[in-house]
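Single-structure report; data block below.
Of the protein chains in this complex, all but one are displayed in their positions.
Naming follows writing order (A and B), and every chain is counted from residue 1.
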Amino acid sequence: MLDARGSVNNLRGAPLGQRSFHMANIFAVFYRSSVGKKIIVAITGVILILFVIGHLLGNLQIFIGPDWINGYSQHLHDLGPLLWLIRAFLFIAVVFHIYLTILLAIENRRARPEPYIDKRYVKADFASRHMVMSGLIVLAFIAYHLAHFSFRKTDPRFALLKPDPLGHYDVYSMMVYGFQNYFVSGFYLLGLFLLALHLSHGSSSFFQSLGLNDKKMTPRLALAGRIFAWLLFAGYTSIPVAILLGLIKPAQQL
Amino acid sequence: MNFKLRIWRQPNRKSPGKLADYEVLDISPNTSFLEMLDILNETLLGRGDEPIAFESDCREGICGTCSLTINGEAHGPDHPGAVCELYMRKFRDGATITVEPFRVGSFPIVKDLVIERSALDRIVQAGGFISARTGSAPEANSIPVAKHNADLAMEAAACIGCGACAAACPNGSAMLFTSAKVSHLALLPQGHPERESRVLKMVQVMDAEGFGNCTNTYECEAVCPAEISASFIAKLNREYARAVLQRSAGE
Partner (left out) sequence: MIGSFDAKIPPGPLAQKWRSHRDHSRLVSPNNRRKLEIIVVGSGLAGGSAAATLGELGYRVKCFCFQDSPRRAHSIAAQGGINAAKNYQNDGDSVYRLFYDTIKGGDFRSREANVYRLAEIANNIIDQCVAQGVPFAREYSGYLANRSFGGAQVSRTFYARGQTGQQLLLGCYQALCRQIAAGTVRMFPQTEMLDLVIVDRQAKGIITRSLRSGNIERHAADAVVLASGGYGNVYYLSTNARGSNVTATYRAYKRGALFANPSFTQIHPTCIPVSGEHQSKLTLMSESLRNDGRVWVPKRKEDREKAPGEIHDADRDYYLERKYPSYGNLAPRDISSRAAKEVCDEGRGVGPGGRGVYLDFADAIKRLGEETIRERYGNLFEVYEKITGEDAYKVPMRIYPAVHYTMGGLWVDYDLMSNVPGLFVIGEANFSDHGANRLGASALMQGLADGYFVLPNTLPNYLASQMGKRPSPDSPEFLQAEQDVRAKIDRLLKINGTRSLDSFHRELGLLLWEKCGMSRHEKGLREALQKIPELRQEFWRDVRVLGMNEDFNQSLERAGRVADFLEFAELMCKDALERDESAGAHFREEHQTSDGEALRDDERHAAVFAWEFGGDGQPPKLHREPLRFETVHLTQRSYK
């Protein structure tokens, strides 16, 4: 039986006034708090969004011709240690982004031990309610993507490609051969769809988490975020689609 | 009008509960939802069955006592408004209506549809006030407050403390509740001396109470009977970041 007496006065047993608020290390407080975690998720999210934009701009060079994209790839490789620094930075961002969201998701599940029998959402859309799901599938996709195009472990043909006339690795042809496979392209489309779903919420949501919006801006940002996410989707998918439609052909024959 | 009802019955906090089926007949469309439950309870009483426990007090949408989830929506389908402002004319004749309590781990069920919400009180106790000793106040007009800020503070202060935000949130987060109080007091010059410690402490207690985390789904503002905007959550996040920066900068 629940006695109401202590319940308003006490927080987990101790009267609030005597309960010391351990604010000594403000960064620890920040990191442990729900709001702090969200802010870190938002900042790492922004970093990843910037990467996604940059990556797309690089890839779209495929439409200009093999020299462009192969040269771009070579430039990146020429950065040497700096490239590894950027990769490490992105990796840390990904780790934090995922680790904290999973932590938050576990807490969220605990916050409602007994679920509703009947639940209807008025405003929360599918994307916003399934960020962890979409995020984790995107993670699996990224792992495959890295193995596929960065480490080139999945397709033995990629090792057979000859350097292009300028002496660069032929990224152009690699992509074309890679995407000519329907299964591969299909998986990319699915991965990109979930990425877009993830970003359709995430790319406006970070404004909220960082406190950068107000009542008027929120709906506009939400719309802009959705448009942004699906533009990214269109941009990224244009490459495999163009290849499958035969609009882009390999620069060399195997 | 006639309705089929599926209502959550649970004898006490520890025993398991389940949905029970009832039927009410011949209800006037001008009956409020709670009055319909009153009628059902009269019938149950007449049969010698235990009436359904549910809470309400002012029955005009301001005290925040009533706390029902109807057909999966906190406070029912007629947003914005509390359950007590919901009228049967909003339902189809013959409809089946599911009634559950607000389900959040931090709001344990007392009996049937009655929940215990003292967690919200404790969040306010952590710092949701301005420490103005009675008698120490200066002349009221000595500090002008820009009308825009005063109006915005009023919008935030309109929160009725019902907990629907947490009940509707897919994560069981009480951020809208907490942010409304933080924003109300941060928007007024009177609230500035305690601005940083207030937001830090209130968030700390909110987390300790076991509420979930905000993932910006905005479900809370959609069901809020006082139409508190989720942009106050952005304001809370801003206040929090500001407080952390201020603290980390030291003196």
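Of note:
Rule of thumb we're sticking to: a contact is a pair of C-beta atoms (placed from the backbone, for glycine too) under 8 Å apart; a residue touches a chain by one contact, two chains touch by 3 or more.
A quick note: this is a predicted structure, and the numbers were derived from the prediction, not measured.
Within the full complex, the residue among B:M1, B:I39 or B:A208 touching the omitted chain is B:I39. For chain B, the residues touching the chain absent from view are 12, 28, 30-32, 34-35, 38-39, 42, 45-46, 48, 50-51, 53, 55-65, 78, 81, 85, 87, 89, 110-111, 114, 116-118, 120-121, 124-126, 128-141, 143-147, 150-151, 153-154, 157-158, 160-161, 184-185, 188, 190-191.
The rule is short, and it goes like this: only the chains that are shown with their structure count from here on.
Chain centres here are Cα means. That of chain A falls 34 Å from that of chain B. Only residues 8, 12-13, 19, 69, 71-73, 79, 98, 100, 103-106, 108, 110, 116, 118, 121-122, 125-126, 168, 170-173, 175, 197, 200-201, 203-219, 221-223, 229-231, 233-241, 244, 247-248 of chain B touch chain A when the two sit together in their complex. On chain A, the positions that touch chain B within their shared complex are 1-2, 4, 7-8, 11-12, 16, 21, 23, 26-27, 29-30, 32-39, 104, 107-108, 110-125, 128-129, 131, 201, 205, 207-215, 217-218.
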